[in-house]
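In this view, the complex is presented without one of its protein chains, the others remaining in place.
Moving on, here comes subunit A:
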Amino acid sequence: MLVDSPPEASAETTPAPPKRRAIRSAGLLVSFCVLLLVVVASIAVGAKQMPLDQVWHGLFQDTGTYGDVVVGERLSRTLLGVLVGVALGLAGAVLQALTRNPLADPGLLGINLGASAAVVTAISFFGVTSLSGYVWFAFFGAAVVGAAVYALGGTRNATPIRLALAGTALSAALYGYLQAVMITDNAALNKMRFWTVGSLASAKNETILQVLPFLVIGIVLALGLARPLNAMAMGDDTARALGAHLNRTRALSMAAATLLCGAATAACGPIMFVGLMVPHVVRSFTGPDMRWILPYAAILSPVLLLGADVVGRIVARPAELQVGIITALIGAPVFIFLVRRRRLAQL
């Protein structure tokens, strides 16, 4: 798939020497500390700045003062950001490994548009107006499209190309539907244009609780898939010879990706690019081993997402820019820089 890969690429498949493993573990720890810093920043920074002692007070000695309430609100938002970030990063990594396509992201399998089409239906035909009302529709749409893509992609003998084609095809048809509704129904357009950019601003504990079970199952499932996905990377025949269950791995990967993206999209709208970019960045220093890619992606994606959210709050204070816009505005140049600077590590 990538033509200009140097010959030493094959060296990566040999087991990592202990030293390299130590470095990678340390890197994981550092990433985690960065995540903690971003979490604190996400609670402290906003239209009203919170000094750190106030953050501490709000988190651990909540007495219901004004500051404590603000911290509480920001805490839900931050929590949702972390969850959604983990979900998008893991889903992207799993999808790229599953389809053996470095361009695979939740958008490719039609999951974003499935959710969007369901939400626009909810607004236009069922008169749903609240975010907590959208969530189920969005999740339902994502799940149905995910299942349909898998069915059309050939269930038992799904190939990467087939899955991608089925996703693209369904997306196209759904996009036509989405636009038809938005053109004929101004009220739906008015809601959708804010929903489709993706935002954490309206996060509520209620929303988090609605999607949490799906996210947890998806995360556990995705992390458990590291070994079979490693085997699948060698090609179907080799994977089979190594004892991997191809069909089961594909079905579970699709299920994990659908759960993760569906829940994430339902909670805060389609956030593009995190799932595409983070696994690329991670792969450039971990190599192709999914056992490292998945944890790194799970930690660095929320760093990107929350970081973008914080930036969005700073640049347009006291208003804010939606996180989906910032992730793309920051992410795209970084992505292009990576594409230019080095070969993207092979899948």
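As a working rule, a contact is a pair of C-beta atoms (placed from the backbone, for glycine too) under 8 Å apart; a residue touches a chain by one contact, two chains touch by 3 or more; residues count from 1.
FYI, contacts and distances are computed from a predicted model.
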item: Omitted chain, identified by the protein name its UniProt record gives, among "Simple sugar transport system ATP-binding protein", "Oxidoreductase", "FecCD family ABC transporter permease" or "Sarcosine oxidase subunit beta"; value: "FecCD family ABC transporter permease"
item: Of A:V94, A:L131 or A:M182, the residue in touch with the unshown chain; value: A:M182
item: Touch with the omitted chain, as defined above, among A:L209, A:A241 or A:V339; value: A:V339
item: Option touching the unshown chain, where A:R20, A:K48, A:R193 or A:R317 are the choices; value: A:R193
item: Residues belonging to subunit A that touch the chain removed from view; value: 1-4, 102-103, 152, 154, 159, 161-162, 165-166, 168-177, 179-180, 182-184, 186, 189-190, 193-194, 196-197, 272-273, 276, 321-322, 324-329, 331-333, 335-336, 339-340, 344
